[in-house]
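All protein chains but one are shown in place.
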Amino acid sequence: MWQQKEISLSQLSRGFHIITDQVIKQIPEIINISKGLLHIFIKHTSASLTINESADPTVRHDFETYFNKTVPDNAPEYLHKSEGPDDMPAHLKSSILGSSISIPILDGELNLGTWQSIYLCEHRNYGGNRKLVLSIQGE
Amino acid sequence: MWQQKEISLSQLSRGFHIITDQVIKQIPEIINISKGLLHIFIKHTSASLTINESADPTVRHDFETYFNKTVPDNAPEYLHKSEGPDDMPAHLKSSILGSSISIPILDGELNLGTWQSIYLCEHRNYGGNRKLVLSIQGE
Partner (left out) sequence: MWQQKEISLSQLSRGFHIITDQVIKQIPEIINISKGLLHIFIKHTSASLTINESADPTVRHDFETYFNKTVPDNAPEYLHKSEGPDDMPAHLKSSILGSSISIPILDGELNLGTWQSIYLCEHRNYGGNRKLVLSIQGE
């Protein structure tokens, strides 16, 4: 069984956001899958996807602090400046974190660990809507 | 063909560990797959998976040194401190390295490069057992 759909998320503020429920709401088909995989792909080069802890919002805050420190806006060595000071660091963060994740499906549900959630990592100040492709496969 | 199973690895010390043989031992089914993929997912937010070199143990040592320097314990800017000084850096390292890997299967075997092995990256001082989901698909 194969399913694939594209969804659009409304603009989020710069930072790290939990989107697990928004994703699950879009894929009721997984109820019929006993074992499989969900692949999520973001069609952008200045936002990314990762899996991390959902319980304490300070974790997401610390993610933003850490990545802004490690991949600073306005680093003097960047040549690619034409799209604003937050653009080149957004490209770098996107590749460090990655443009896709995949999660096992078991008995009709995502088989995430207790504390795991899906993060949409918005690296631009005004990133606009973000398109995701959800691919479901399994049996 | 789809197979999926969850395995548990006993607690490993903080650092980078090769688990290729432990994984292969759990998936004798791949002998019947001529082309396919193995997907490995770790159900935790403070440990991760990557693929890297197995020949020289100093590589794994340098990984631990590098990530401790780049993502330090006890950074003064972390707000998420309630679970210990090694917890927030563990979350960051987990997302930088990633919670899943996937490897081609060819003619009944993992089609890794000569020097490639599977690393379990344990980012906590006392991380406990770690659960992995192994998904095998192919034909």
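For reference, chains read A and B in written order, and residue numbers begin at 1 within each chain.
Basically, contacts are C-beta pairs under 8 Å (C-beta built on N, C-alpha and C of every residue); 3 or more make two chains touch, one makes a residue touch a chain.
Keep in mind that this is a model prediction, so the values were computed, not measured.
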Inset, instruction - Among A:Ser13, A:Asn74 or A:Ser95, single out the residue that touches the unshown chain. - result: A:Ser95
Inset, instruction - Determine and list the chain B residues touching the chain excluded from the picture. - result: 35-37, 50-53, 56, 58-59, 61-63, 65-66, 69-70, 96-98, 101-104, 106, 111-116, 119, 137-139
Inset, instruction - Using the touch rule from the top, list residues of chain A that touch the missing partner. - result: 2-4, 6, 39, 41-45, 70-71, 75, 77-80, 82, 88, 91-92, 94-96, 98-100, 102, 131, 133, 135, 137
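The definition used in the following text is that only the chains that are shown with their structure count from here on.
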Inset, instruction - List the centre-to-centre spacing of chain A and chain B in whole Å, with centres computed as mean CA coordinates. - result: 20
